[in-house]
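With one protein chain removed, the remaining protein chains of the complex are shown where they sit.
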Amino acid sequence: MGINWLKYSAPQAFYPLAGKLIPWFSVVAALAVAAGLYIGLLVAPTDFQQGESYRIIFVHVPAAWMSMFLYVVMALWAAFGMGLNARLSFMMAQAIAPTGAMFTFLALLTGAMWGKPTWGAWWVWDARLTSELILLFQYAGVMLLRTSIDDLRRADRASGVFALVGVVNIPIIYFSVKWWNTLHQGASVSMTAAPKMAATMLTAMLLMTFGFWMYSVAVILARSRCVILEREQLLSWNKPASMPDAVEVR
Amino acid sequence: MTRPGMWDALCGVVRRDLLLAMRRRSDAAMPVFFLVIVASLFPLGVGPEPAVLRTIGPGVLWVAALLACLLSLGRVFTADYLDGVLEQMVLIAQPLPVLVVGKVFAHWVIAGVPVVLLSPLLGLQFGLDGEAVAVLALSLLLGTPTLSMIGAIGAALVLGVRGSGLLVALLVLPLYVPVLIFGAGAVASSLAGVGAEANLSLLGACLVLSLFFAPWATAAALRIALE
Partner (left out) sequence: MRGERRLFSDVNVKVEPGTLLAVVGENGSGKTSFLRILTSLLPPEEGAVLWQGQDIRQLKEQYYAQLTYIGHLNGVKDDLTPIENLMASAGLTGDQHSSPLVQEALESVGLKRTVHRLPTKVLSQGQRRRVALARLWLSTHPVWLLDEPFTSLDTASTALVTERVQSHLRGGGLAVVVTHQEVALPSDVIQRLRLNG
């Protein structure tokens, strides 16, 4: 293959590449989400149990998937950064966090919106929703840790370590919250009792997921450009105007 | 003159920290006081009805123990970081994770063991019966070391960072949730007559898992903090 991918690992080369890619991803995202919503809201059949209100899952489930997927991707980028000492990897991890957090929040919000008509309460402590809540805290931790540490290098690495620890925690949380649900029989409502999937419903969900994914790529590329700019500025402010780096040894 | 092995280094670390705690006994006793105060706040807030207290007891006591551990995390590494002892520890010819285990063990002896010992009294305050009280103490015995190990990761990540007290709570509490669920669950199952073995084994599993992974993560975080 002709493309030398390695050259794009330098922020200066990555910046224009990202700029060129963003419009494509945005367009695909818009189309996919539009198609998904069309099918989900208008074409898919009414659920015989939950009526129209179930349609919120076309946003809720893809958002939840994206929130977890993005967390793992963020942790992977952080791992690359630490393993290869590559700054761009850390910048990607930094760019991913807010989008991941946004999807987590969206999943929680739509979860509540689904819960109200279905179960009569704005919040139910089922395994999936509670895990999403903890995930939101973990995203918050990653972001807050980064902003609290002044030294960029330390901030990158510390939030990377926390992201990786969090990845291990997510399945444990999910298991433990499910366990907790079975302990306390009274509160065993389950959001996972989604209506049986008609083919159209599945298509809609997959389209929405794909659309969210494309959207994420576009937004993250855009944000990573901002991160690059920020960091380059920081570097240039600190470079002394005319100082000899050279060192004398006698 | 022989170079000390890992075990000697670990004992050396533990010995120094315990000696330091003895010199500042009041500092070391604070988590215990906190536990008692918090545990007493709940009946004051919720009302003294025995049935209610028995229901919320396991959860409240576990949350209080968890918060007491959280508050004491500042003492694991901060003092050593500030006076230069930490960087000396990193430069020792023994693996840093081993030394971390030593520090965390000492922290557990100082902050965790008193909680375990005090828990039966607090359990009785909440109207827990004999078996439940025993399960409570056992669950805390298994759980508090895990809390110390996981907490150490957070403590190491925020060394020297402003606002670290609250930040460490935010980082560490999501990681504490499984231990809380299994710990409080053990006592709740015992109260319900179901038997606490399952939850207790899960607590044991958490302890083993944390013993294997937390020291590495903590050591990595310490090196990052010292750069």
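Every chain is named by a letter (A and B) in the order it is written, and numbering of its residues begins at 1.
The working rule: a residue touches a chain if its C-beta (ideal position, glycine included) is under 8 Å from a C-beta of that chain, and two chains touch if they have at least 3 such contacts.
Quick caveat, the model's predicted, so the values are computed rather than measured.
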item: Full-complex contact with the absent chain, from A:L41, A:A112 or A:L152; value: A:L152
item: Sole contact to the chain not displayed, among B:G59, B:P95, B:P120 or B:G204; value: B:P95
item: Hidden-chain contact residue, picked from the options B:G45, B:G84 or B:G193; value: B:G84
item: Where the missing chain touches chain B, by residue; value: 1-4, 8-9, 12-13, 15-16, 19-20, 23-24, 79, 82-85, 87-95, 223, 226-227
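Everything below uses one rule, namely that only the chains that are shown with their structure count from here on.
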item: Interchain centroid distance [CA atoms averaged], chain A/chain B, Å; value: 31
item: List of chain A residues in touch with chain B within their complex; value: 134, 137-138, 140-141, 144-145, 148-149, 151, 153-154, 157-158, 161-162, 164-166, 168-169, 172-173, 175-177, 179-180, 183-184
item: Chain B - residues contacting chain A, complex; value: 153, 157-158, 161-164, 167, 170-171, 173-175, 177-178, 181-182, 185, 188-189, 202, 213, 217, 220-221, 224-225, 227
